[in-house]
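I have placed the structure first, in the form of structure tokens, so that the comments after it can refer back to it.
With one protein chain held back, the other chains of the complex are shown just where they sit.
Coming up: chain A.
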Amino acid sequence: MAAPLTLLLIVAVTIRAVLFRSSLAELISARVEVVSPLNAWKRVVEGLALLDLGVSPYSGDVFHETPLMIYLFHFTVDYAEIVFIVSAYFVDCLSCFLKPLDRAKMAINSNYLKSDLLFNFPGCCELISWFITIIVCLCFCKFHFLCTCKYTDVRLCHQIADGITALALYLSIQTYNKDVFRKQKYALESDRYSADCLELLRSPKEMFYIPLKVAMFYLLNPFTILSCVAKSTCGLNNAIIALFIFCTLKGSALLSGILLALATYQSIYPLTLFAPALLFFLQRLYIPVNLRRSSFWFFTLQYAFMYVGSLVVITGLSFFLLGSWDFIPSVYGFIFSVPDLTPNIGLFWYFFAEMFEHFRLFFSCVFQINVFFYTIPLSIKLKEHPVFLIFMQIAIISIFKSYPTVGDVALYMAFLPAWSHLYRFLRNIFLVSCVLLACSALFPVLWHLWIYAGSANSNFYYAITLLFNFGQILLVADYFYAYLRREHHLTHGLYLKKKDGTEATLVLK
């Protein structure tokens, strides 16, 4: 298992390194689809330049990263090697910390899960593969250093971020698959599934390569590669979210709370991931979701305290680093009020460029509430399936957030292989994939026609963003539908019959 993963990581790193070296890097980093005002690398450099000039980066309207981020990069630019070692150790420690935990769990599980051998957590294998990749990274980095570019080392940072994301996703999905398999086993043993749905059950064989596929979907997704080559800090946010998912699935409430706070601090929207994480922990600890149970409230408050506590600590830390609260309006105010209407792949920019002034506040409230709105109904509907809920939430955030980029899209798309068993229930996957592919190709074309050739106008680009978002919505809704339908079939049987014995069709009523 380690070998393909290592190979994958090396291939991914090589592609990125080659692109970094090519002249395409500059072109890519100027694409509006890849970078937004929130995460453009050019703006990070501008923030650093402002710091060097002795001007607060938040005094202007160019820099919108969080203070921790700018100090991280300030530090990275000066001490690349140290950060590199620290990152490596960080991942190392993380793996070591999780390993004994996993072993203990396995010992318990192995009593009644014979086939668990397939999922035997090969912690050291991953660790080895990680180190090999790091060494490759280091080689590329040295190569870059020789080419003497001031901010070269930051490329390494982005590559590491992508690596961390992929690895975290890989391990998360591995853990998740184990969970799924165990639950399936319980359900089978307790005869909860109907008799004719055996072909819906998942076999260890087909699940074996899913973690690798997930890592591959993330690392080799053109969207991720573009995002990494553009040095968009979106990759770092993705890494934080992936680590959060990893820690959650590994059952570490404290780390999960801290990372969720970090993700929220970075871009406010991951706030909605609180609900799925909580549901997952409750399920894991066999605490029923019952508002009258004290154990439910006890754990909820505990987790909320960890989350809010770390959020307060992080925000306080930024305040002490910066010496002022300027970053709150400049980062979060900027996310919520959408003052920058630079085109991107989202729904906000043209809508608010064309909005009537007296409706602006109303619609910005409506559009922002729309992102958070789905959390509660989805949590109720999917309370038994928190991981799918995480996927749904991430997808909704990346579609409806105010400054989306393709990096956000890549994160939720990485989960698609994990739902490969839903494939038979998807209704319009062909149409959706065609739409998404066509849109991805048309973005640069119509942008060129509008901005450079002058032969098209803004409506062309707007039309394609509309279609792209429409395709994404269809995709997510389709997966949601398929998931619910599979659950229905698992309990009610696959081949449903009408009263008169003919084959029945399922409808939503």
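The working rule: a contact is a pair of C-beta atoms (placed from the backbone, for glycine too) under 8 Å apart; a residue touches a chain by one contact, two chains touch by 3 or more; residues count from 1.
The definition used in the following text is that contacts and distances are computed from a predicted model.
Asker: Looking only at the UniProt record of the hidden chain, which name from "Signal recognition particle 9 kDa protein", "Cytochrome c oxidase assembly factor 8", "Glutamyl-tRNA(Gln) amidotransferase subunit C, mitochondrial" or "GPI transamidase component PIG-T-like" is the right one?
Answerer: "GPI transamidase component PIG-T-like"
Asker: Among A:Phe73, A:Phe280 or A:Trp349, which residue is in touch with the absent chain?
Answerer: Only one listed residue reaches the unshown chain, and that is A:Trp349.
Asker: Check each of A:Ala3, A:Val18, A:Ala49 or A:Leu321 against the chain that is not shown and name the one that touches it.
Answerer: Missing-chain contact among the listed residues: A:Ala49.
Asker: From the list A:Phe327, A:Tyr412 or A:Trp450, which touches the chain that is not on show?
Answerer: A:Trp450
Asker: Any idea which of A:Gln302, A:Ser420 or A:Ser458 touches the chain not displayed?
Answerer: A:Ser458
Asker: Tell me which stretches of chain A touch the chain missing from the display.
Answerer: Residues of chain A in touch with the missing chain: 30, 32, 42, 45-46, 48-50, 53, 55, 59-62, 339-343, 347, 349-357, 367, 370, 374, 377-378, 381, 399-400, 450-452, 457-459, 462, 466, 469-470, 473-474, 477, 480-481, 484-485, 488, 492, 496, 498-500, 504-509.
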